[in-house]
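Everything on this sheet refers to the single structure shown next.
A single protein chain has been removed from this complex, and every other one stays in its place.
Should a chain be cited, it is by its letter among A, B and C, assigned in written order, with residues numbered from 1 in that chain.
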């Protein structure tokens, strides 16, 4: 398969269409990013890397990190974890607190903010030095030291933390939060403030395309069954309130972040990361999603 | 009018019917209260006091204090206050956070928890020593030093503060909170932990039956217009999600607390406080509401 | 009391302020009404009439009729009626179906559409010829033949009936609807399409200011207790999702309609009807509410 040719074709078409959105503005570091940046990196199951555009530039991975913290926590808590967080699509904005009230403190899934806070809380219960260990874990599965926490981003997130803090206290009121809120939020903002390039991100997701085995870490990261399940959750819940649309148009398990990145996998074929900062009104990158749609059309690859 | 005779009659009938509910259990101090206590105190516009049963025993006034903090804040902020909090009944439980999300951080009224937190926040902006000044204010309008903050209750409230803390952070995320959250919560829990007897509570509400003038403080506490408006808010919002039922059955402006107390006024006639710890499933005192219903029937007094 | 002088003063001030809103547009008959019409009629407990402006012109009373159908039904069903409909403010738009789902088919109060449909259904169970009997009843309490059903309005309502039909079927799915849906809707649209002038409307509400006795029918329409309770429901639920605001600003029990009318009572003093077609965004007449606010200020009359 000529992956390099295909992603270059996709890159050209997306640039020509030039669909626009709006860069995230809730913190200045994201608001000031160059909106024209665009990169694609694809990694196949032999570990070969294909890239185009700004695929080597680090960007703020934001919520994409939630897949990797879930990966760290999942084998340590399964199946008890699923009494603390569900695996259902939310049908609501990612930071909604109303649904959490209706469902009595059990977040709908691990990728909405409330669910990701529960995952980070669980992580803090099992790791002594969680922020550092998240970085180490991602470096391991990406095959090199590539993770940097942007201190300005982290600090800005902390200065806009009221809503996440409210979610954490609300979870605690339902006894679904074990560790000190400040500590968990610090870890949470740290992993959301991580920066990686498309190529490193695609490598770090490679094990999810490979039944749980990482070529780069050279070990099984998750059992085959656990890897599949994370893919299932990405497919049904990975794109906020647009998961159905992404499954419909693209048909790959994936996860987006407000930095404009999307990481996705075609099981038994490849992992891929795309990045372009401008977002649609649901908070997903316009060009990244369009690129993945064109790619699956061209490759005639989708889950379905 | 033979108020003493009427309240004694009411007292006897309520005791005979002996309708039961459940004492509040979210903090041990309320859970362990003697559920059989029951008292009524009525104060007319000449300042005469009528009492029956446990009307001189102090109890935890809880949310009833919200009327008095609103009274302190109202003249200092009117009308700007009403851009921060509405005056509509909520149609939801008192501590709901969902509605606050749907209405973008503007609480439905000053008596649900979110609204009362906004009022306490506003109070902290205008008073240097808010907790002490609330006590002093209530002592003044009750005509004697009668307010004590129960330290065990306050401490318990603080140990169960997650939900109120979540509300405060959520308000702050909508920029509807000005002061440090810990400081405001400390004041909030202080006034909720105040203890007063029925007789002192009835005296402290007397100005609301008297167009804003307090016989006990011997001064105008609120303008006639402001006093009326607080009565209007009590009528439409004073009993959580049971305000309509109370208006229908009793027809007086009033405010309940989870300690089992209810303070109410018949404008231009009297103020009244009733206390019995057992609550119905909406969180209002079973016997206190029944007593007020019988009283208005017997007196043929209601707003309507 | 110089009621005539006061309402003329109010009329002048409201006309000078000239606050504007938007005429209801969901049916052409309401959309094409002259928006500048404005009238006030007040009837005291001696039956004296005071009027100013367009107070003798008939207009579409719309939801104001719901108070009168409730009056017909109330004594025939009390207290069983209150297992079919509550008396709580809704906190939602008047035609919301969502709340009806959350509360399992029991409408929040008799004045939102779902609740009024239950009342009309109950009415159809007790009256053989309901539409005609509603007209006769209103004519009786207004003291003259004054009610006309506008056939064009009724027909337009029926052509825009989908939402009310949905509410009726939804109520039926909860077994809270006894009669054929088409029949009940026909009666419902008939009473909403009735036209009356301010003066006749004020007369027809007079019994609610008079402990249930109608000077014009010369008989007790409701017991004192029932009359009070309808006033209580009007106060807490009479203005859609603006009931608290009306209680706060005006402090009288009342009911509005999308035709721009408001009928209200000051118990033991007077009944009043005001009409001006332009509505605020909550569906209540801008000038009518302003007029009532000024009136209660000038008279220093309010419930509170």
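Methods note: contacts are C-beta pairs under 8 Å (C-beta built on N, C-alpha and C of every residue); 3 or more make two chains touch, one makes a residue touch a chain.
What you see is a predicted model, and the numbers here were worked out from it, not measured in a lab.
Q: Can you list the shown chains that the hidden chain touches?
A: A, C
Q: Looking at A:73, A:123, A:237 or A:295, which makes contact with the chain not pictured?
A: A:237
Q: If you put the missing chain back, which residues of chain C would it touch?
A: 96-99, 101-102, 162-163, 165-170, 172-173
Q: Under the stated touch rule, tell me which residues of chain A contact the chain that is not displayed.
A: Chain A touches the chain not shown through residues 86-92, 99, 108-109, 224-225, 227-229, 231-233, 235-237, 241-245, 247-248, 251, 253, 267, 297, 300, 302-304.
Assume only the chains that are shown with their structure count from here on.
Q: Along the graph of touching chains, what's the shortest path length in steps from chain A to chain C?
A: Steps on the shortest route: 2.
Q: By CA centroid distance, what chain is farthest from chain B?
A: A
Q: Since chain B and chain C are copies that touch, just let me know if over half of their interface numbering is common to both, same, or not, different.
A: same
Q: Find the most central chain, measuring centrality by the gap between its CA centroid and the centroid of all protein CA atoms shown.
A: Centre-most chain by C-alpha means: B.
Q: If you average the CA atoms of chain A and of chain C, how many Å lie between those two points?
A: Chain centroid spacing, chain A to chain C, equals 55 Å.
Q: Can you give the whole-Å distance between the Cα centres of chain A and chain B?
A: 48
Q: Counting only Cα atoms for the centres, state how far chain B is from chain C in Å.
A: So the centre of chain B lies 32 Å away from the centre of chain C.
Q: Which parts of chain C, given as residue numbers and ranges, touch two or more other chains?
A: Residues of chain C touching two or more partner chains: there are none.
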